[in-house]
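Worksheet: one structure, shown below.
Omission of a single protein chain aside, the complex is shown with its protein chains in their original locations.
In this document, chain identifiers A and B correspond to the written order of the chains, with residue numbering beginning at 1 in each.
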Amino acid sequence: MEIPEIVGAGLIVIGAGLGIGRIGGSAMEAIARQPEATAKIQTAMLIAAALIEGIGFAALFAK
Amino acid sequence: MDKLIHDFSFGLFIWQLLVFVALIFLLKKYAWKPILDAVNAREESIEGALKAAEKAREEMKALQSDNEAILKEAREERERILKEARDMKNKIVAEAKEAASAEADKTVAAAKASIEAEKTAAVAELKKQAASLSIEVAEKVLGQELSDANKQAEMIGKIIDDVKFN
Partner (left out) sequence: MHYNMFSKLSVSLALVGAMFLSVPTNAQDQDHHEDPHAVEAHETHGHATEEGHDVKAQIKETIEHHLSDSYDFTITEGVSFPLPVILFDEGLKVFSSSKFHHGESVAEVDGNHYVLHHSKVYKTDASGHLTMDEHHHPTNAMPLDFSITKNVFMILVMATFMFFLFKGAAKAYQTGQTPKKAGRFLEPLIIYVRDEIAIPNIGEKHYKKYMSYLLTVFFFIWFMNLAGMTPLGINVTGNITITFSLALITFLITQVSGNKHYWMHIFWMPGVPVILKPVMAIIELIGLFVKPFSLMIRLYANMLAGHVVLMSIIGLIFVFGSWLISPAFFGLTLVLSLLELLVAALQAYIFTMLTALYFGSAVEEHDHH
């Protein structure tokens, strides 16, 4: 049986979603702990999220 | 990926590059540079104004303390001048008093001396007159008793010398 492409897309979304969710959650905790470092944490969060997102997109479009 | 490559349009790519790069440079010249320059100038002017206000406040404070110092100095000067004037007055008065009393002393002394001299002269005169009077009295009293005139004078002199005037 051939697995439809949409299943792969779903897997990618799950993986990327978990990854970005973790980054977002950790960033929130970090901001709560050190509100004065909000700007730095946000930047780092965006970079990390962007990297995961990039990989996710690469996988989504790589068919 | 296949879809992406298939969707790619070279003509649109060239148009986008041309229009976008042109837009960057046009906006840079006509919008971003004037706006950012104006914003920077405004921020600098605000900062400058705040600094100037701060400086003015400090100058004002310095001026105020200066004023106080000057006032204090003036007050001291006035005190000093007044004191000097007072001293001077006292001194002059004292000097005048001294001079007056010296003059008075001098006059008194002169008067005393003159009185003494007059008195001495008067006493001498009185002595002389008393002597002659005494001789006259004695001559009248002792006219007969003492015949010898010389002997009589000698005796009278002796008596007069014994007489003391206080």
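The working rule: a contact is a pair of C-beta atoms (placed from the backbone, for glycine too) under 8 Å apart; a residue touches a chain by one contact, two chains touch by 3 or more.
Since we're looking at a predicted model, the values are computed, not measured.
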Left-out chain, listing which of the shown chains it touches: A, B
Of B:Q16, B:N90, B:T107 or B:Q129, the residue in touch with the unshown chain: B:Q16
Residue numbers in chain A that touch the chain omitted from display: 39, 43, 46-47, 50-51, 53-55, 57-58, 60-61
Contact set of chain B toward the excluded chain (per top definition): 2, 4, 6-17, 19-28, 30-39, 41-42, 45
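As a working rule, only the chains that are shown with their structure count from here on.
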Computed distance of Cα centres, chain B from chain A, in Å: 89
